[in-house]
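Omission of a single protein chain aside, the complex is shown with its protein chains in their original locations.
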Amino acid sequence: MSSREAILSRIRKARGVAAEPTGAEQARIEAHLRARPISTRPSLEWNPLERFREQCVRMSSTVDGVATMSEVPAAVARYLSSAKLPMQAVAWPGIAALDWSASGVAVEGRPAGGDDLVGITGVHLAIAETGTLMFLSSPTTYAATSLLPETHIAVVPVGVIVPAMEEAWDRTRRETGDLPRAVNFVSGPSRTADIEGQLQIGAHGPFRVHVIVVGA
Amino acid sequence: MISQHTDSTGTYASVHFKSRAHDKLNDAKVQRAMRNFNLAAARSRAVAEVDNFEDLRTAAAAIRDRSLADLDVWLERFEREATRRGTKVHWAETHDDINRIVIEIAKAASVRKVIKSKSMVSEESHLNAALEGAGMQVVETDLGEYIIQLAGETPSHIIAPAIHKTRDDVADLFHEHHKTPRKQSISELTMEARKFLREHFLSADMGISGSNFLIAETGSTFIVTNEGNGRMTTTMPRVHVAITGIEKVVPTLEDVSALMRVLARSATGQSISNYISVNTGPKQPGDADGPEEMHVIIVDAGRSQLIGSDMQEALRCIRCGACMNHCPVYQNIGGHAYGWVYPGPIGSVLTPNYIGLQNALDLPNAATLCNQCGVVCPVRIPLPDLMRKLREKQVDRGLRPKSERFALKMWAWAAARPGIYSLFTRIAARVGKSMGGSGGLIHKLPGGGAGWTQDRDMPAPGGKTFRELYANRPSKGGGGR
Partner (left out) sequence: MSLERSVERPLRQPRTGRLRSIMLTPYRGTLPEMKVGLFVTCLVDLMRPRIGFAALELLESAGCEVIVPGTQTCCGQPGYNSGDRAAAQALARKVLREFDACDYVVVPSGSCSGMIKAHYPELLADDPADKAALDRLTGKTYELTDFLVNVVKLDKVPGRFSGTVTYHDSCSGLREMGVKRQPRELLAKVPGLQLKEMTTPEYCCGFGGTFSVKFGDISARIAERKCEDIAGTGADAVVLGDLGCMLNIQGRLRRLGNTTTRVLHVAEVLAGVKDD
């Protein structure tokens, strides 16, 4: 008997059920997978945009807001210069395609390497409840851009803000079907408290997460 | 295999809990480090921020129970979906199977360097030693795990593995292993680790992680970290292997969303952890990053025997660590005293179940049953009840010392006979009073009571029992006595 069969049959024996799953068991599982009920949640009675901004700050991100995508380069430049950060960045192609000429920021549309200091991304969705950014992997939404650079700037159109993680899954299923290879949720900069329980920002991922909300 | 969990005769370290705990109580460094540790306050603030945390706990427990009720069917569904998406699913019956499977995967992919995100299951199987034995370099990347790897130790907490170390310990370790000038501050130490580990992330061939949950609906792994090392481990190397227990399967993405709400709050007092990686299969055509191979190893190693038993509730555990963060015993002795992988209340339940009741006799007894663990557990595991059941099993299997069994029998016999009991207590009250002397404090009790008076006095009884005094009390008003 393979390990697989041994384990599965041990579980079935321990459960005190027949050797093979019955129709009733399969039906129970299918019913749950079809219904995908949303469990008990805390009250979500806040304005999603306000909540998102507030929770971003709570998770130690910084937040800015602009009216249109065309204002994003200037907002990035403003942030980088006020934080005394380098005026050069790598970005997702969609972001790199904005008009950066007047901003003074040199933006390259390529995946981040270990030495890139600033990464600019969009997001797939954003979650108001916890101030969370959601990324889906794809040929043009490089995972490393939000991970390797010391500073991560995320551009969040107001229309992608959903109340909670459940709504994010629901919308993702409807819009993309199967999940992509990687769905990453990011809530603020990287941190650790592994030495003496003291909080340190910037363990392996970015030290800074700056969120630019567009269209608020 | 000889390891930090067993000695050369194969005796488990958990057998020596009592003396290990005693050593930790007298280890000034451990005591200092444990005093720094307070995740309980953070949890309590985070819990207060939602209006219905108790309901969230109840709902989370129900989600876990749903998984366990049809466990094999959910696992098969997970396997089917994961396989459809190109993940290779492996099944490990034993700890040796885990190591064998990982080594096979590594050899087939010509792996030389392995980076690891936290995996407690791999601590069970001593995977690092096995990989090193097979000629590979293994680097732990969770900062706490990295520290104890340098120190040659095991984790003392499931989410804060190096909590028993002070910054001075870490400074010495980094100075010695990195050959860099000795750093003073925690922030300098963290930056130094970042720099060294970044090189490993970029050069490793294989990333090994745990998986907090397996999603049956989508065939995905679900990895939660704050440092970002989970993301690194699942993004940078060309092979990703996730190792997790059979009990970690969860039906849907909605279900795992609910578990996440209680997990982060219970673990570190956050509303959500900084990074969650949901990985479904290897890199797709055209993707700029991600591993070329993805493997999931589903581990039994003792878990299936809890299914359907009076211990099944322990399998709800989502490894937040809240039980240890709130345990008065754990907080005073730290995790190493327990001697195996999982310390604190959940360890005192899992360890005897996974390595044998007789190999961890003290663990279920080393608890005040204060139930602080039970009331904070995000999935409502009745930890004190489970510890008590393990105590019953020890009695049933004759595993308790003779003297203890005799004392219990004597007590039970007398307590069921009020006349004899009354006589015993009258004698005890008088003997106790005379032992207490003028100060009314007994400084040294004989026999089994010596454990009490080693570090404490015993306030002496007054000389007469309530029963005696009540019988002789002057009647009040009129009427009967």
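Letters A and B mark the chains as written, and numbering starts fresh at 1 in each.
Here is the rule we use: contacts are C-beta pairs under 8 Å (C-beta built on N, C-alpha and C of every residue); 3 or more make two chains touch, one makes a residue touch a chain.
Since the structure is predicted, the reported quantities are computational estimates derived from the model, not experimental observations.
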* Structure fact -> Displayed chains in contact with the omitted chain are B
* To do: Quick one: say which of B:223, B:329, B:346 or B:360 touches the chain that got left out.
  => B:329
* Structure fact -> The listed residue (B:181, B:418 or B:437) that touches the chain absent from the view is B:418
* Structure fact -> Against the hidden chain, chain B presents residues 18, 21-22, 25, 328-329, 332-333, 362, 365-372, 374-375, 385, 388, 390-396, 400, 404, 408-409, 411-412, 414-416, 418-419, 421-422, 425, 428-429, 432, 441, 448-459, 461-462, 464-467, 469-471, 473, 476-481
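To be clear about the criterion, only the chains that are shown with their structure count from here on.
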* **Interfacial residue positions of chain B with respect to chain A in the complex** => 33, 36-39, 50-53, 55-56, 58-60, 62-63, 66, 69-77, 79, 85, 90-93, 97, 141-144, 147, 160-163, 165-167, 170, 186-187, 189-191, 193-194, 197-198, 201-202, 216-218, 220, 226-229, 231-232, 234-236, 246, 251-255, 257-258, 260-261, 268, 271-284, 286-290, 298, 300, 304-309
* To do: Using the touch definition up top, name the residues of chain A that touch chain B in the complex.
  => 2-4, 6-8, 10-12, 14-16, 21, 25-26, 28-29, 32-33, 36-43, 55, 58-59, 111, 114, 129-130, 132, 137-139, 142-144, 147, 164-166, 169, 178-198, 200, 202-206
